[in-house]
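With one protein chain withheld, the remaining protein chains of the complex are depicted in position.
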Amino acid sequence: MKCHVPGPNVKVLGRTVHVLARFGDELYLESLPDCVLLKTLNASESAYAMIKFNNSFFSYFKYNFYSTEDNESLKCKISMKSALNAFKSPTHMDKQVENLEIKLDPDACKLIFQFKCKHGIVKTHYVSILDCKATQAVYTKDQVPNRIITSQRLLSETLGNFQSSDDQVTIEATNQSLILRNYVDANIELTKIIRTQINLKASEFDSYTVGVDTTITFTLKEFRALLAFAEALSLPIQLQFETTGQPVVFIVHNGTTFEAHFVMATSKPDALTQTQASSQNNSRTDYKRKEVNNSVGPMKKKPHLDIDISKCLDEDSHLFNYIDIPEETDLRPEKNGTTEANAAEEDNLQEYMDCDIPGSPTSRTKIKSVFKRCFESTFDPRSIQGVKLVENSDSD
Amino acid sequence: MDDGTSQYYFTASMDSGKTLHSLLKAIQFQESAVFCAMSEGLKLTVEEGKCVQASAYVPADNFTEYHVRDDVDVIFKISIAVLTECLNIFGASEESSLKMYYRSEGSPLLLVLQPQSVHTVMTDCEIATQTADCLLELRDEDATEVAKLVLKASAFLGLLADLERSCDVMELHLSPDHPNVSIVTYGMQDRSCIEVPKSSDMMQSFSCEQPVTLKYQLPHIRLIMKALAISSKVVLRCSSNGLLLLQLKLEKDEQRQMFSEFHIVPLLDDY
């Protein structure tokens, strides 16, 4: 694969690498005939990011520059440090770089970034490919009851009230308002920590749909990184989430050339540490009982995307999957939740199975219309599991 | 200056010590420096091991008054860290006039600073001096210059800033053929290469007869970055023995200039 990124877009690519670097230590690059995907997953497997660049992002794009076989996608994994080294300062790049050429030659074991800069300077980075695997995650994007679109400035302004030492945030969403609170781990001494809460009204957002009152908790590190990303590119953020414990998806896109998905696992807030009395307490404890068995290992509050890599190729009982696909395997998304669900998780499974749609990260063509249509307050009962290449195929 | 100081070994005064402060900070990578007052001007030199020698040179015309006794050698060792802190005693936002006095061998260096905007405060500093160590003579009379480049300092700084900090070694390839200048660094698994053609508008002059490849410790090369940041022009000279000389020019104002110079010894391949 060989492609050219025109000057103004190099900064976008640079910002992409920087936000991905806040999520994970390894960068997966995958080239498909019509787009390029950059993905990463964090070490604790609780946050995943995927950014897709369409053909239109590039001034030149030749997918099969090196090979003549069309049906094989090119994929590689490089160290995030290598990527950061190539894209050291995105703002600086804006003024200096005229063009960037990226070459992925599967035989050469190198990913080459060549920057043509002002004053005739050429900077080339030969990055070693660590291996040729891909990563793929399966998550719900469309059939969710809660969808909020906001300018990143609103969230940045709000987060400015929290301490830099706060590492998790809880969002309590009702159809009237959104409350953000810093989440305090039960282990930390309460007498030392400031507890902060901010109330936002539904009218403050560009678009606000909360079909089901929900409370979710997730880590701030990645959240702050994706806000910075949206801010650098002056783009709004879309949040999608459903029930407590299910991942929250943040989407940043410019409608045409690229789309970024940031998926973060959410944990269930411990009803004891949160001081707000709310009608949700009861429903939360119900979830709590059911989800006790869901976490991997001893019960802990740490958000965790349900992943068990060794098992996921056999069975899938979780909504969210991280699959490390060796080169030879069929690339199509795994079937979800078919046979060998863990006995302990069966309760949850029944509830969540209905919304389980294998998401193929590549299908983005009908984005706008899909979002419009999904302003529904209930799950679409007609969504069924199974192998689906195009995720919105049953949203009608 | 008082008449009482006419027998002093060295006295000098300046309207503002700010540029001098920036220049000295740019070579401050060791605790002490050799301070040498010559009739042409003031020179301070810092050495790191036997690999890097950096000097700051302030020609006499930068001073409003400058006297050095011609019958003595005014040369001593002084803490450059303390010297720069004293020059900056009133902070970066204040322009302060500076007077320097060195009475005789072994005397402390006396500085008197007064801010231009406030007349009710002044600072005097007495900085201890010691006998100067011998400075390395890195230049080799027998070596010839094999390449010379003249670049805009800010542009060269941009190139260096882009090199991966964690690398130990920087390879410099110079050649009369394209690409004329190549800077290569090796990371854990990767390699990065910056190419600058002689036709580039950041290259003010380029001369190189034969291709030459030289290696330097990147941390040594990075030592010049502070000086590059305050300079307008840099001249790189490569000698046949691999010694790299970088000369930087700092324009102060009204055609007065200060200079800094760095000699860097190359890494030799082990066989």
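We just call them A and B in the order they show up, numbering each chain from 1.
Note that a residue touches a chain if its C-beta (ideal position, glycine included) is under 8 Å from a C-beta of that chain, and two chains touch if they have at least 3 such contacts.
Criterion: contacts and distances are computed from a predicted model.
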| item | value |
| --- | --- |
| Protein name, per the UniProt record, of whichever chain is missing from view ("G1738 protein", "Checkpoint protein", "Exosome complex component RRP45" or "G921 protein") | "Checkpoint protein" |
| Full-complex contact with the absent chain, from B:82, B:138 or B:267 | B:82 |
| Residue touching the undisplayed chain, where the options are A:32, A:149 or A:193 | A:193 |
| Candidate in contact with the missing chain, chosen from A:34, A:98 or A:157 | A:157 |
| Where the missing chain touches chain B, by residue | 79, 81-82, 85-86, 88-91, 94, 108, 118, 120-128 |
| Missing-partner contacts on chain A, residue numbers | 151, 153-154, 157-158, 160-161, 163, 190-201, 203-204, 275 |
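We adopt the following convention: only the chains that are shown with their structure count from here on.
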| item | value |
| --- | --- |
| Computed distance of Cα centres, chain B from chain A, in Å | 49 |
| Chain A residues within the chain B interface of the complex | 79, 81-82, 85-86, 88, 96, 119-128, 130 |
| Residues of chain B that touch chain A when the two form their complex | 155, 158-159, 161-162, 164, 179, 187-197, 199-202 |
